[in-house]
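With one protein chain removed, the remaining protein chains of the complex are shown where they sit.
Chain lettering (A, B, C and D) follows the sequence in which the chains are written, and residue indices restart at 1 in each chain.
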Amino acid sequence: MNLIVKLLFLALSLTPAMTLLTWDGGVAWPLFGGITLLFDLNPVPGFFLLLLALGAPLVALPMLRGPRDEPAYALYALLLLGMQLLLLAGDFIGFFVGWEIMTWSSYLLLLRSPRTNLEGAQSYILFNLASAFLLLAGMLVFYSFTGDFRIHAVTGLNTLQQLSLLTLFGLAFLIKVGALPLHLWVPRSYDQAPDVFSAFLSALMSKMGIYALILLLTLFPEGLAGLFGQFLKGPAAGYVLAWIGVITSIVATFKAISQEDMKRLLAYSSIAQVGYIVTAIGVGSSLAIGGALFHSLVHTLVKLLLFIAIAGIVLQTGHRRFIDLGQLIGRMPISFFGVLIGIIGLAGMPPLPGFASKYLIYVSLLEAHWLLLLAAMILSSTAAFVYCYKLIYGPFLGHANSPEARVATEAPWQYLVPQIVLMGLLVALGIFPGWAIEILIDPVLTALGMTPIGAPAWGQLATAYGGYDGVVLMSVFATVFVLVTAIFFLLRGRMRQAGSPYDLSYAGEVPTAETPLHYGAGLGRELRRIPLVGWILSHSTQGFYAGLVRQTQAAAGLLSGLYSGNPQTWILLAVLILAATLTVQTLTGA
Amino acid sequence: MTLHFTPVWFIAVPLLLAFLSPLWVRLRLLMPILLGAHVALFALALSWIPTVRVAPLLETIVIAPPLGIHLHLDAVSLLLVALFNVAGAVVSAFLWLSHAEPHLRGRPAFILILLLIAGSSGMVLTGDIFNLYVFLEIVGVSAYALTALRRDKQALEAGLKYLIVGSVAAIFILFAIVLLYLQTGQLNLAALARDFGHIPAPMQALIGLLMLIGLAIKAELFPFNFWVPDIYRGADPEITALFSGVLVKAFLFVLFHLVFLLLADPAVARTWLMALGATTMLVAEAVALRQQDLRRMLAYSSLGQVGLITLALGFASEATTAGALFHMVNHTLIKLLLFLLTALMLRRFLSVRLADLQGLGRAMPLAAGLFVLGALAVLGLPPLSGFASKLWILKGFAEAQVFWPIALILLAALLEAGYYFRWIKVFYAPEPPVTAGQAEGDWAYTPLLLIAGLLLLLGVAPFLLEDWFVQAAKALLGRGAFLESVLGVQP
Amino acid sequence: MIHHLLDALAMLGMSYVIGFLFYGFYRQFNARVQRRWGPSIWQNFFDNMKFLFKSETVSHGAMFFFGPMIIMAGAITTVLFVPFLKDSIWLQGFSQSGNLILIIYLLVVGPLGNALAVGSSGNPYGVMGVTRGLTRLMGLEVPFFLGLALVMLQHQSASVHVIMAAQDGIANWNLFTNPIAFIVMLLPFIASQNASPFDVVGAPVEVYAGPRVEFGGRLLGILMTQNMMMTVAKLVLIVDLFLGGATTVPILLVKAFALFLLTAMISLAFPRLKTEQTVDFFWKIPLALGVIGVIATVWLPWS
Amino acid sequence: MLEFLDSPRVFHGIYLLGSLMLFFIGLYGLLAKRHLLKIFVSIEIMELAVYLILIALATSPGETAPILSDGLLTFTGMADPIPQALTLTAIVIGVAVTALGTSMAIQYHRLTGKVGVGEMTELKD
Partner (left out) sequence: MYHKNECEGFQCEQRMLEDSLGQPNGEFGILDRLVAWFRQRSLFVLAYGTGCGAIEMRPLMTSRFDAERFGIIGAPTPRQADVLVVSGYLAIKTLKRVIRSYEQMQEPKYVIALGSCAINGGMYWDSYNTIKQLDQYLPVDMYINGCMPRPEALIEGFVALQKRIKRGDKGGYARYRENIDWYKANQRKVLGDNMPPDYTYDWYHTGDLA
């Protein structure tokens, strides 16, 4: 029974893949009053459906670990259903239906974690519902302009109408992707969600916001370029969006560096990575959109990998703070490689595909002549090295800081299989960036009416600014690495393994297990002394939202004073209102 | 001999049953009979759908209108009557199938529930304004009595408060009726509608205001709804479900029926009503944020939805009206679900305060799940029916390019999410609650699951009822058609 | 194939030789400035060889061992992706398969591999050093990249070959056609060479807590080797980008030496900065210059 | 001498004034008195005032009761029968409500010993 349910669940998690492979023809579902839901598979959502199809079973597999949890399985299936509806929708209502099913089912899944607190859950659902309602408002405004809910480009709008559409949709989608200052819910929910589900949230659900942002571009005839003219060589409207993305990524990167909890760190890093994608969407050229799509792909793979690996660590040790972990490299080697590949991808180092996608974005920024944005993006992507390092140092290197970390064993196979698959995918994509461009991204660009990027060979990435060859790069690096290691062993002399982890050159002192040797949690703390970083780290939007909640509560308290328990007051009020209205009527009307 | 089915049955059958109830002794049959009666009447209502589509059905009692009393069955009243009977059926099924307290299963409850449904149906059906008043008082008396049915301190206090405020509202309404009669010499609604325009304007305003305040108290509109939370808190949740599901809907209908009938141009009252609706909605949703008792919270939520319906009906375009009627149906179903769940929780934990319901999801997984479903529906999240109706309303506003109600409705929905999800979060807290009361059998969930299924069905396939709602909206807004059907003349 | 192999070996050998000679020169130059004799110009070679032939090397686990290998591989890859000569089939390596942005990222492979190994050693002082290094990297990359981006924009290409080819004749050197880019990039370049006044990370001798605190023996030798090669790769890259590249090895040597002399003189003239001062400095002065450069070359109407 | 009182306007005016006064007395009692029974009495007074208005304004001086008996075989000169019917109905309903209210008040008093409307605090959160 147990096995059957679990297998069934696994089969359910393959539904996006089935949809992707077997979909033929559109489906229309009339709702009421001329509203018809249209579902069809187009290349643009098809790309995101591919991500979903990849990610869903990989997240489902670790979810099977542990006792059977039918509600969670059911909610996960619902979530997948919602996301598929969203991606297949050809009209706004269907889109919204999918969007909302996704929102609430993910919220309920979030609640299944014992760590969820009220603030986390509330901020998740309220921000997401705010996003949804903004979307709904945007849809209705769109409807009132066009008389139609189908998603299509609208022409002949005046500036005010364009601006209102852009603001409503833009805000809705920026909340979903967690752009600053609307990101409050992201770190809380990614942190508190069930460990494996965080992977889904970060890797796949944030991509729905990206999809929506790309969809937003298609609402206007010439994308963002047609809106408010040009700035330098890119769209002026996109310039603002791009800055939002970049500032998001900078701030989130520094916040990530200062985190002491692995999942929170990854949450902020997700915000930062999605910030790059938003920047690229702001640029809006075909190269940039290609870069955005590529980065979405890479980010999906990387975040799945990292979150699942981290979930494995948390499962095995019960700890999630850097200060409680350490030295797992020997005990959890596969997870270590998972995280290693993950952070290399996250940092955008060659030869993994994170570099390819960032490369496309950089070049698109160069082509748009938006150099300041480029510099800001470089800032956040180099600062990302610090948190990437923290992420691998904290749990795996250094010294074990808790009894559990000293005896932990490798994560169960349900966690390892997805990691190995994802590592393989990442390395393959890194070697063949051109393949991803040709097969995955160019059809989307063509469907968006843009010029495809194209690739001379599967291993090559080519742009107007030049490109690089992933195969050559990878083979050179690998060959050199092997040769260097071989030559090293040819040298005379003896390698000796240190007799103890405490055999450290420690100014002549003898460190012991009690000596605080692990630097994980404090890593990056000294960055506060840099004025800009210190300023960023000492400010937060939390106070603003907490204040908003307080004010709302206070207003509610004030109003609830009206609802006293005395019938005479009620009647007095009614009579007074009657008298007042009558007086006003007589004075004005008569 | 063939039975002659007429709309009178909607009123006569329950009344008859109520007054005949002392004839049979076996108390165990009461609830099945109650259920049977409602189901039968619901079936009767359904059987009239084709007839009503063609033309409204006029049932004359003794003398033809405008002199005599008549019942007016058109699409909208049929809709509401059917709805009331569904609500009655669900509540009686719940009372029958669950371990309800004895006072809720006794003869008084039986009689009063029947009276309540009969009175509500009467209010909706009647074409005579004084008859309306009579039904209003029947409903009122049965409601006061139902509130106090438990006869403990809280129930009695709630009943007394309800009685005082309800009587005052009735006096206002009666005053307005008296003035109307003195001004026009008519009691028939259609005739009144014809003649209302000839009344001097200040008198129109006075009558309008008196009527508005009286009905607003009954229909729970701000700033006349301060009594609601206390009553909902004091009464049994099963009864409250009827109040929120049946009573309010009937009064809202009466309010708007009168508005649309008496005023040749509803635009006069549009601003007033929409403002009332919007304030009701926002204030209620805001206040609900701080509630610690589930019954109170649901009361405020109910107020919020009433505000939304008022806002939409007040706009008086066909789309918003149809949407609002749809929303009425949804809201009735949802509030039945939620209040009956509250009843279950109350029986299990002897309290429905937020702190006492920590971790309810573990003790009563099905109840918690159904609560979530209800909450999602009331928030208007797809794929539940609340979404379809809200979308219909919003679409109506968007078609008319009026955007401020959209903004307010969405803001209110956000506030509503703020408290509903707080409760849901608490339900799914990891630590299990202290269970004090008795566990409930699975049968009690049957009516609730039925409602849940209905909510889902209506959300996925609202087109099933679309036509009916459009007809109903047309009937509600179609003043000319109403007058024509009753008086035979075009005003 | 043979050609590629020979070419690669030549590049590696050259970068190594130039590397230790330049470093030796730097040490001697430094000594002369400090009015002492200083070591022989070969001193770095001796040091390196000594370490490579240490008879004992302590390792702290696999990652500790593979870290330097990754760094070395990264350094060699970097060298192989920088074209040393212009208009020549020699000393090109695999630079046709790469571009400037790739090279900038390859430059970072070293510090990250190092960071892994240091973390694996379990010495907290080492990790502190790594953090300092990554922090400095964060500071310097912004103006460095901005300066290079200005050059890329000027030539509408990220290919080093294209940029090099466009600078025929001394008047077309980017140093003269785009001086602001050079100025913006110069100080970050010094920092990326790990030279004074931005060298608190390695902090030779004085500060106990550097990334290399736990490295000894042959692993340290590897680290020294890659450092010298990397220095040369960076120098050649800047020569390619700003000084018009070189068609023959002697010219390359001269240009690289001139650039090296410039950086050495700047290094010797200033005292060391703390890490946060370094970062703050880079985000204020060179970045502000960069912003001015961007405004002047991109925003204003004549551009 | 008091003929002018028979003119309908004056007649109606007096009744209107009187019943309005009655209405306001009731309203005053409703709002000012704390005792539950007094409140019911006030409500009754208000209701009665409304009935009075209806009856008084619908009847002009000199009209007879609308009853066909004792030789009165035509409807001429009779008062409008409808208000009277209405009032009778309303009175019945009013009595029912008051009876219910009174019984509830008594029961409440037995349970809690309270009689004041301001003392009802069971439902306070």
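Basically, a residue touches a chain if its C-beta (ideal position, glycine included) is under 8 Å from a C-beta of that chain, and two chains touch if they have at least 3 such contacts.
Predicted, not measured: the structure shown is a model, and the values here were computed from it.
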| item | value |
| --- | --- |
| Touch partners, limited to displayed chains, of the chain removed from view | A, C |
| Sole residue of C:E141, C:E214, C:D240 or C:D280 that reaches the chain not shown, by the stated touch rule | C:E214 |
| Contacting the left-out chain in the complete assembly, out of C:D47, C:E141, C:D199 or C:E276 | C:D47 |
| Residues from chain A at the interface with the omitted partner, ascending | 493-494, 496, 498-500, 502-503, 505, 507-510 |
| Missing-partner contacts on chain C, residue numbers | 27, 31, 34-40, 43, 46-47, 49-50, 53-58, 203-208, 210, 212-217, 220 |
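Convention: only the chains that are shown with their structure count from here on.
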| item | value |
| --- | --- |
| For chain A paired with chain B, centre-to-centre distance based on mean C-alpha positions, whole Å | 44 |
| Where chain A touches two or more other chains at once, by residue number | 565, 567, 571 |
| Junction residues of chain B, two or more chains touched | 160-161, 164, 168, 230 |
| Sites on chain A touched by chain D in the complex | 565-568, 571-572, 575 |
| Chain A contact footprint on chain C (complex, rising order) | 52-63, 65-66, 69-70, 72-74, 76-77, 80-81, 94, 97-102, 105-106, 108-109, 111-112, 115-116, 119-125, 127-128, 130-132, 134-135, 137-139, 141-143, 145-146, 149-150, 152-153, 156-159, 162, 208, 213-214, 217-218, 222, 275-276, 279-280, 283, 287, 290-291, 294, 298-299 |
| Residue ranges of chain A in contact with chain C within the complex | 232, 327, 329-330, 340, 344, 347-350, 355, 359, 362-363, 366, 369, 371-372, 374-376, 378-379, 382-383, 385-386, 389, 392-393, 396-399, 460, 463-469, 472-473, 476-477, 480-481, 484-485, 488, 491-498, 501-507, 516-519, 523-524, 526-527, 529-532 |
